[in-house]
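One protein chain omitted, others in place.
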Amino acid sequence: MATIKRLGVLTSGGDAPGMNAAIRAVLLTAASYNIEVVGFKHGYIGLLEQEYKTLMPQHVQNIIQRGGTILKSARCPALQTPEGPKLAAATLHQLNIDALIVIGGDGSFRGALEIAKHYQGQIIGVPGTIDNDVDGTDNTIGYATAIDTALDAIDKIRDTADAFERIFLVELMGRHSGFIALSAGIAGGAEQIICPEFGPLSAEDLRRVLTPIQHAQLLMGKASYIIVVAENSYPGGTTALADALTKAIGIECRACILGHIQRGGSPVGADRILGSKLGAYAVEQLLQGAHLQMAGEVNGELSLYPLALTGERTKAIDPFLVRWQQQVGSA
Amino acid sequence: MATIKRLGVLTSGGDAPGMNAAIRAVLLTAASYNIEVVGFKHGYIGLLEQEYKTLMPQHVQNIIQRGGTILKSARCPALQTPEGPKLAAATLHQLNIDALIVIGGDGSFRGALEIAKHYQGQIIGVPGTIDNDVDGTDNTIGYATAIDTALDAIDKIRDTADAFERIFLVELMGRHSGFIALSAGIAGGAEQIICPEFGPLSAEDLRRVLTPIQHAQLLMGKASYIIVVAENSYPGGTTALADALTKAIGIECRACILGHIQRGGSPVGADRILGSKLGAYAVEQLLQGAHLQMAGEVNGELSLYPLALTGERTKAIDPFLVRWQQQVGSA
Amino acid sequence: MATIKRLGVLTSGGDAPGMNAAIRAVLLTAASYNIEVVGFKHGYIGLLEQEYKTLMPQHVQNIIQRGGTILKSARCPALQTPEGPKLAAATLHQLNIDALIVIGGDGSFRGALEIAKHYQGQIIGVPGTIDNDVDGTDNTIGYATAIDTALDAIDKIRDTADAFERIFLVELMGRHSGFIALSAGIAGGAEQIICPEFGPLSAEDLRRVLTPIQHAQLLMGKASYIIVVAENSYPGGTTALADALTKAIGIECRACILGHIQRGGSPVGADRILGSKLGAYAVEQLLQGAHLQMAGEVNGELSLYPLALTGERTKAIDPFLVRWQQQVGSA
Partner (left out) sequence: MATIKRLGVLTSGGDAPGMNAAIRAVLLTAASYNIEVVGFKHGYIGLLEQEYKTLMPQHVQNIIQRGGTILKSARCPALQTPEGPKLAAATLHQLNIDALIVIGGDGSFRGALEIAKHYQGQIIGVPGTIDNDVDGTDNTIGYATAIDTALDAIDKIRDTADAFERIFLVELMGRHSGFIALSAGIAGGAEQIICPEFGPLSAEDLRRVLTPIQHAQLLMGKASYIIVVAENSYPGGTTALADALTKAIGIECRACILGHIQRGGSPVGADRILGSKLGAYAVEQLLQGAHLQMAGEVNGELSLYPLALTGERTKAIDPFLVRWQQQVGSA
């Protein structure tokens, strides 16, 4: 078992509901092994600017239900300078930190790999991002809550769409992946889902979007119709897409951009449990000697995955749901 | 007591949570007086196109908790033609409707007044709109739910604003009034609130917005800062305002446009109760002979108000809250 | 204007959602007048045991959305001893507290009146209790949230009652008053509401409860049926009532006791706004010289009410709703 007396922890990149559960689990687990925990503030900025505090059990009381992160988060361009990672490693050495836990997405993990080049201690990652676009774990911390937040918005828009029998486009987050769009779209009973995995959509091939709308109108008559759109799916954005559709079919289509609401909120049970498990597992695996690994959960089993590979592939969205949505949408 | 054997009811204009509670109360109350109720679909369109059905108790079972309106709603340009109101009145006569209940905002009430010029029966209005901009009632049906929906979004944005210590602008509905913005802003602990009642904001006097931000930063250091903005408060919209602020202070300001989410959702208790009371009261007042009145609640007392005056004045937002927000915001 | 340099604040009795909004408003308002605020912990216990801290703006950041109270609450039997109030007053004098704000119900206000007999400073009360049984204000802080919490439970029980076409009894809080039961019952579309204001219910007159059930079954056939019951409405409790009904009609009636859930949860907008207004108003009225008053809101106007009278009468529940519920329930 590795000798770890002092452990550092930070949250980096976009905040995600459940990060606090992970911080809490790191502290409680470390405490059960008599390991001290130092929390760095504002992600890597706290490491570069030596903004930190020693965490005590009372600091993590009553935080498991809170959105955001008590350690604050940030993006940190300074870490990408040649000096950044060296400075970060120097702080860790100076504070006698034997191991560092980074809670964030694959961008944050790349930063960790840079620091590792100069740091003597162990580093382990914990996947925390609403986008679920991290390899080596079935789900990332925050993804389940983001689905339910998006879903809550879709349900509300359904009420008004239904009262008015209107067409609404709901734009959800997911810069490079359709995880949130597909899950929230299926769960919201969206009539159509548009996401990056289905190939780029251009002004020229609006037909792909139009045909199912017209088909549904023939079949069901005037009725509410909701299209869930992953961000960056159309040149000019979802508002431009709504305008183009309005022109093409002569029925008003309205865009609703959900935006940063998707990042906040009290985490749902699944994210609190995942955050707790991965936080606890990360500490225990550090004690087993793990280094440059990510703590993930695959098929219900906690497991490690090389930090360097977490952003390599594009994790696939559920093929059954993709196929089914198209099958019943065109029924 | 007026003799009413058959009663018409419709929901018109923007849908509002609690409209179903009002429809349910109309039906249950009418049934207790052995009055038949005919529901017109899609607001005045149902009246013009004779789309209606006789409502039975089972139609209103389990609807009190639903957003939207089971009768559907619509705006109806055809009613504004010279022929529209005559045609509507003709339908009412033809169907032997002795009285009509219109659930909607002051625009819908103007339509009712036009129909009344040609209609022999009684007409009463019930104020249903999230905007609360109807005179003669302290609150409109849907307003309380819209506040809580907006609040839920502000709370979520606070989580991520706080994690990132960022500035967010949250745009809320309220084309001509700041009711939702003021209430949700106060309840969300917004650092600043911008609404029509405070006078127009131009690119030239951004200072009014900037000074409190800079003041807060001096006082509290880097921290989350949320500005709630009523729609139509700035030329080009809230996104343009966010861009202007970003340029002016050099810190990224992000806009979040809440949009139609504010219209949907299961009504909160206050709206279900108000909807139930006003729906019941409308039926009972029709039986007392009321005509061209709106059923409202003022200071906890159910009371009538002339339909023609409901849009006359601009109902004032709470002066205590306006003053207090400015006092503690600049503290 | 009274000279107040140091202000004490405490929360006492059953906690209520929105108490934190009141504490926050007290602090922000006091700060805008350069008044220092001392928060006592655990209600009057903090006064007797000198457990307190000076509140700073950062202590009330991000608390407006939290349930419970950051100052903790408690019942304090020691205050009811002859020595208690003297000791409390002594602490206030010793700490140079010029005025005290007590946030709680009428039991807490009685304690304040006892302390006032020995205290030189001013005392003002702020009504915070979910029960709404305080005179001098239309609503108490916490009542609106308690309604929506109860309503959420009723809606959920409706789902399962409806799926099974069963009879459920839902017991809500309200030891001496039916405010929560009536409001949540109406809003939840309860088929029947039982509360203290309707007179005591005994094993002998179960007929009052049975007849409407049998009537509804004749009318609607087998269907879900929900009875909302205020606590202490039946000897032996709501479970005993459910058992008695089961025996009497031969259909299984199930009791669901909602309990302390009703006290918690993030406050709804109405309670955050009321808490903010009353907290701010209390500070401003102290500066105007108010003493032994309660800060309340009546008919939309902030106003004072003698602290000694807040528990004198039994505040009446809405007579229109009482009458209407009975009218449509027996339709």
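Chains: A, B and C, in written order; residue numbering restarts at 1 for each.
Heads up, the rule we're going with is that a residue touches a chain if its C-beta (ideal position, glycine included) is under 8 Å from a C-beta of that chain, and two chains touch if they have at least 3 such contacts.
Note that the coordinates shown come from a computational prediction; the quantities given were computed from them, not determined experimentally.
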Seminar exercise, completed: For the full complex, contacts between the hidden chain and the displayed ones involve A, C
Seminar exercise, completed: Across C:G8, C:G67, C:P127 or C:G311, the one contacting the chain not displayed is C:G67
Problem set entry | Contact residue for the chain not shown (choose from A:V126, A:I167 or A:A184) | A:A184
For this session: Could you tell me which of A:I4, A:I23, A:L48 or A:I64 touches the chain that is not displayed?
Result: A:I64
Problem set entry | Selected residue (touches chain absent from view) among C:S108, C:T149 or C:Q293 | C:T149
Seminar exercise, completed: Against the hidden chain, chain C presents residues 11, 14-15, 17, 42, 66-69, 72-74, 149, 153, 155-165, 168, 254, 256-257, 259-265
For this session: Kindly note down the residues of chain A that lie in touch with the hidden chain.
Result: 21, 24-25, 28-29, 31-32, 57-58, 61-62, 64-65, 138, 144, 147-148, 151, 155, 158, 162, 183-184, 186-189, 219-220, 223, 266, 268-270, 272-273, 276-277, 280-281, 299-300, 302, 320-321, 324, 327-328, 331
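To be clear about the criterion, only the chains that are shown with their structure count from here on.
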For this session: Average the CA atoms of each chain to get its centre, and name the chain whose centre is farthest from that of chain C.
Result: A
Exercise. Distance from the CA centroid of chain B to that of chain C, rounded to the nearest Å?
Worked result: 28
For this session: Could you give the separation in Å between the centres of chain A and chain B, each centre being the mean of its C-alpha atoms?
Result: 35
Problem set entry | Centre-to-centre distance between chain C and chain A (centres being mean Cα positions), rounded to whole Å | 39
Exercise. Where does chain A touch two or more other chains at once, residue-wise?
Worked result: none
